[in-house]
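Right, I'll just put the structure down here and ask away after.
One chain of protein is taken out of this complex; the other chains stay put.
To keep things simple, chains are lettered A and B as they appear, and every chain counts its residues starting from 1.
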Amino acid sequence: MPILEVHALSKSYRQAGGETTVAIGNITCQVEAGEFVSFVGPSGCGKTTLLMSIAGLLAPSAGRVVVNGKEVSGPPPNLVLLFQEYNKSLFAWRSVLGNVRFGLDARGAGSASADTKARALIELVGLKGFEKHYPWELSGGMQQRVAIARALAYEPQVLLMDEPFGSLDALTRLELEDTLLRLWAELKTTILFITHDIEEAIYLSDRIWVLSGRPSEIIQELIIDFSRPRDQVTTRADARFMELRNDIYRQIGGKSAP
Amino acid sequence: MRAAKINGLLFLLGLLAVWELVAQAEWVNPLIVPPLSKILRIFSELIFSGQIPLQILVSMKRAAAGYFLAAAVFIPLGVFMGLSPTVYRLFEVIVEMLRPVPPPVVIPVALLFFGLGDEMKIFVIFFSCAWPILLNTLDGVRSIDWVLLNTARTFGLPRRKIIWQVILPACAPQIATGLRVSLPIMLILVVISEMVGSTDGIGYFVLDSQRRFKVAQMYAGMLALAILGYTLNQLFNLIHRLVLPWQWGMMKRKDEG
Partner (left out) sequence: MNGLKSFNWSGWLSFGLLLLLWELGARATPKLQLYFPPVSQIVAALGQALMAGPVAQHFGVTLGRFFEGYLLASVLAVTLGVVLGYIRFLHSLLETSIELLRPMPSVAIIPVAILLLGIGDSMIVAVTVYASVWPILINTIDGVRHVDPTLIDTGRTFGLTRPQILWRIIVPGAAPYIVTGLRIGLSIALILVTTAEMVAGSKGLGYFILDEERAMNSANMYGGIVLVALMGYSLNRLFLLLEARALRWRHGMMARQEA
């Protein structure tokens, strides 16, 4: 059974002037446990709304989401959403360790075990030694790693990531892509990833769904079967890589939503 | 940086020296501007005799009572008003009506209700510190980013826990600002309320000294007030640094950067 199912999800908003904007038109898809899948679409096509609806933080206007066989009507206990603005999502009053532990503490895990798990993940993301630092003392890339560590320490079955590397510089982005893949392989989480960076999506994913502009719908599904572990040089050098990239680009490139 | 501080110190000492000389030479009426040395002498006398510390204690008891009472009432109110639009709208008009009242003007009302006792001053300070505390708390709650709240939700935190574990720490810096701004207000109002309706306290002491033409004593009282104000500030900063260490670091970097 797929771990995540989305059935005919749609979401619309009533604007201040009385008009209705349809952010998500009609999304139906399924994700198997352990997969790494990505949504790629032009900016403004409602990707964040989509993730927040799947994560149970927004109620859909129509359709439903099923996680692990249970219908979603609020934040599901085994699913975590990682926000794009990581600096606004970290708790300024908690240290790195305190932040990474947050989900575990919230769940009621014992203090010692929460501590151990958190420290393990801090080391896994390469931030060993920074446990006592506060978020404001860290660079953007480091903050994002804290956010990722926090999400993964919670050991969710499904991890939703909203353009997590969008506001980082190019080199940091590549580094974090590999870190993420490494973590994903080790922890065997299911990851649903959103990005506007086509090449990033191809590099990371098993499957890609291409979204149209608003109201968004899936206009294409692509299976990415490059071998794992992926490599920044060899995988991207594959001829197929560019073909896929161009294919997707033709569908969504240069079309920003109004 | 150091050189500038030394400059400032030297300049200040220079001014004080000029004061002393001018007063001693009686170029100004010594009844109005006594020599600095005399003021300092009387000041230390009053300190060691316990007079000034006693008056300060009397004033501070009232001030602290009003201040903490205001915090205890208006921080929770601010949080409720910030979280619930219904509560906010309910209180909004009343708050907007009471805000423009300059705090000292409430003193006669307090006199009417409470006479000349401590309660009068406590009430006045309570009223005066209310608005900065309330408005800053309100502001803090309302400016919490939705990303932060949704992050807490995605980790499965229930509503009540979110308020305690996320919302309060997140708006703590702004609450601290409100409390900080209220500190000088508290001090001003305790002095005023004592000048208008009291028979003790440091504010009364200064005014009374003037009435009895004990001018050096009056200046000594003012000096005591300045030191009191300075000490309260430093105390607040210390507590701020202990309770909100993360914000302290952020602020320091902002100032240096």
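Following the convention adopted for this analysis, contacts are C-beta pairs under 8 Å (C-beta built on N, C-alpha and C of every residue); 3 or more make two chains touch, one makes a residue touch a chain.
Small disclaimer: the values here were computed from a predicted structure and weren't measured.
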| item | value |
| --- | --- |
| Among the chains presented, those that the missing one touches | B |
| Omitted-chain contact residue, chosen from B:I52, B:L225 or B:L244 | B:L225 |
| Sole contact to the chain not displayed, among B:G50, B:P76, B:G117 or B:P184 | B:P184 |
| Touch residues of chain B, complete complex, unshown partner | 3-5, 7-9, 11-12, 15, 32, 86, 89-94, 97-98, 100-109, 111-113, 184, 187-188, 191-192, 195-196, 203, 206-207, 209-210, 215, 218-219, 221-222, 225-230, 232-233 |
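Heads up, the rule we're going with is that only the chains that are shown with their structure count from here on.
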| item | value |
| --- | --- |
| Length of the line joining the C-alpha centres of chain A and chain B, rounded to whole Å | 48 |
| In the complex with chain A, residue positions of chain B that touch it | 145, 147-148, 150-157, 161, 165-166, 169-170, 172, 244-247, 249-250, 253 |
| In the complex, chain A residues that touch chain B | 52, 55, 57, 75, 77, 79-81, 83, 85, 88-89, 91-93, 102-103, 106-107, 134-137, 154 |
